[in-house]
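There's a structure below that I have some questions on.
Every protein chain except one is present and positioned as in the full complex.
Here is chain A:
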Amino acid sequence: MPHVEVLPNSASAAAPGWTYVVDTGYDPSKVAINPKDRKRAAARPGARSDNELSARQQTAIARRIAELERDNDPKQSIAIAGKHATPKTQNARRIIQYQRQIKHWLDDEEAQLQQAPAPRTAQSSRRVGTMASIPPTPSEATPGPITPRPSATQADPSTQVDPLLSIDNLMPPPLDKAELDALLAAPPLSYAASHVGPPAPGGPPQRHFCDNCGYWGKIKCLRCGARVCGLECKEAHEATRCLKWA
């Protein structure tokens, strides 16, 4: 009996409706939809480190902070009782009738700054111009503003003292008048630009607290990544605050 074997070729391969593909590892577009390989992802080198937050957690934190910073509840509208003086001019009427919140004004400000960069650069170049037109003073000629002027007093033999007793290195360089004027003339920053920056990178790590009772958050909820302090709080957390279904 002859042996018949079907040799695979490209034309005759039955298509089962699925295919094997090369596993390229972490795909952010899929993780958010169905984070099923959480344990594998955690084991994989180069995956998110312990303290990094998922997108979902970040949104939750941002929403919470916005809630904490809110001034007025948009749901409650309190009408102003009694009769009051009517607006006297068109301008006043317009301003009084604004129903905008602070975030609208701040967004406006940002949009305006982005739309019109020209006056800003002109302004800053003018500031540079005034700085440049000043004849360099000795303190500016030294490499940095922090470096004290070492040579001025030491060159003069009458005032030369023991370098250990010298207080020169303790004193900062004297204030430069032109520099001060430039500082005082600088225009105000925009609201967004005057934020405090993030803490210095070498500082202590972020502290984590229990989501429920506020004690140290030693245990991470496997479902949503929030921190809890122990079993009791974990149960309470799962019953109320767990983000798994949020």
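The rule we apply is simple: a residue touches a chain if its C-beta (ideal position, glycine included) is under 8 Å from a C-beta of that chain, and two chains touch if they have at least 3 such contacts; residues count from 1.
Everything below uses one rule, namely that contacts and distances are computed from a predicted model.
A.B. asks: Tell me the UniProt protein name of the chain this structure doesn't show, selecting from "Non-structural maintenance of chromosomes element 4", "Actin-like protein ARP6", "Cytochrome c oxidase subunit 3" or "HECT-type E3 ubiquitin transferase".
C.D. replies: "Actin-like protein ARP6"
A.B. asks: Residue by residue, what part of chain A touches the chain that was omitted?
C.D. replies: With respect to the unshown chain, the touching residues of chain A are 61, 64-65, 67-73, 76-82, 84-85, 87-89, 91-92, 95-98, 100-102, 105-106, 108-109, 145-146, 170, 172-176, 179-180, 183-184, 186-191, 193-200, 203-204, 206-207, 209, 212-216, 229-232, 240-241.
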